[in-house]
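Only one protein chain is missing; all other protein chains are in place.
And then chain A:
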Amino acid sequence: MAAKRKTPIKTRNPDLIRGVGKYSRSKMYHKRGLWAIKAKNGGVFPRHEPNPKPTTAVEKPPKFYPADDVKKPLLNKRKPKPTKLRASITPGTVLILLAGRFMGKRVVFLKQLSSGLLLVTGPFKINGVPLRRVNQSYVIATSTKIDISGVNLDKFDDKYFAKEVENKKKKTEGEFFEAEKEDKKKLPEDKKEDQKAVDAFLIKSIEGVPELKAYLAARFSLKSGMKPHELVF
């Protein structure tokens, strides 16, 4: 490599007009001193050895060629993002459920789970809604907020709500014709305890606000003259 100049060089070939240099090709050849480099190297331009190419494995010809050309599906590198929580939904917001068994019930929002679903509770004693997961799209967020800073929600995640796997028992012929005895599925006691623990704190803060308990116990419904697009929730 040639020695580096201390000051960067100004162009050897200044522009007369944009795109037209002052000196011709042959003049530039002389100015750049390419004749001197050639002379130093015995009349030939110096060349570097090319870098050795990495050895590739020997590819065998395939044994089978498909009859028609099969298109390869395009590569998909998408990573789905967690559902964006609406700005109006913060921990402690009162939500109105819009679908399902508890349609119209007003319910307290606790936190968003990793699957994107919202963890929600009645509280159970007030309106019969247990700790439950709910989709954000089926919910109206009101502007009423409750303080839930004292509640510990760490143990609740999507796995807590997973269905329990039943072991299927093989039936013998005799038992097949018996009336199917199904054990009534009972809620395990620890889930009831969890519900009570979460609700105990919530109910205290709810009773601090006048008429909030009756509000949560009542269901929401559209009455005559209410226009949803004009209502402020």
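We adopt the following convention: a contact is a pair of C-beta atoms (placed from the backbone, for glycine too) under 8 Å apart; a residue touches a chain by one contact, two chains touch by 3 or more; residues count from 1.
Throughout what follows, contacts and distances are computed from a predicted model.
Undergrad: Report the protein name recorded by UniProt for the chain absent from the figure; options are "Large ribosomal subunit protein eL14 domain-containing protein", "Signal peptidase complex catalytic subunit SEC11", "Coatomer subunit zeta" or "6-phosphofructo-2-kinase/fructose-2,6-bisphosphatase 4-like".
TA: Matching the unshown chain against "Large ribosomal subunit protein eL14 domain-containing protein", "Signal peptidase complex catalytic subunit SEC11", "Coatomer subunit zeta" or "6-phosphofructo-2-kinase/fructose-2,6-bisphosphatase 4-like" yields "Large ribosomal subunit protein eL14 domain-containing protein".
Undergrad: Going by the contact rule already stated, which one of A:Asn13, A:Thr83, A:Thr142 or A:Ser205 would touch the omitted chain in the full complex?
TA: A:Thr142
Undergrad: Which listed residue (A:Met28, A:Ile96, A:Leu117 or A:Leu153) would be found touching the missing chain in the intact complex?
TA: A:Ile96
Undergrad: Touching the missing chain, which residues of chain A?
TA: 94, 96, 106, 142-144, 211-212, 214-215, 218, 220, 230-233
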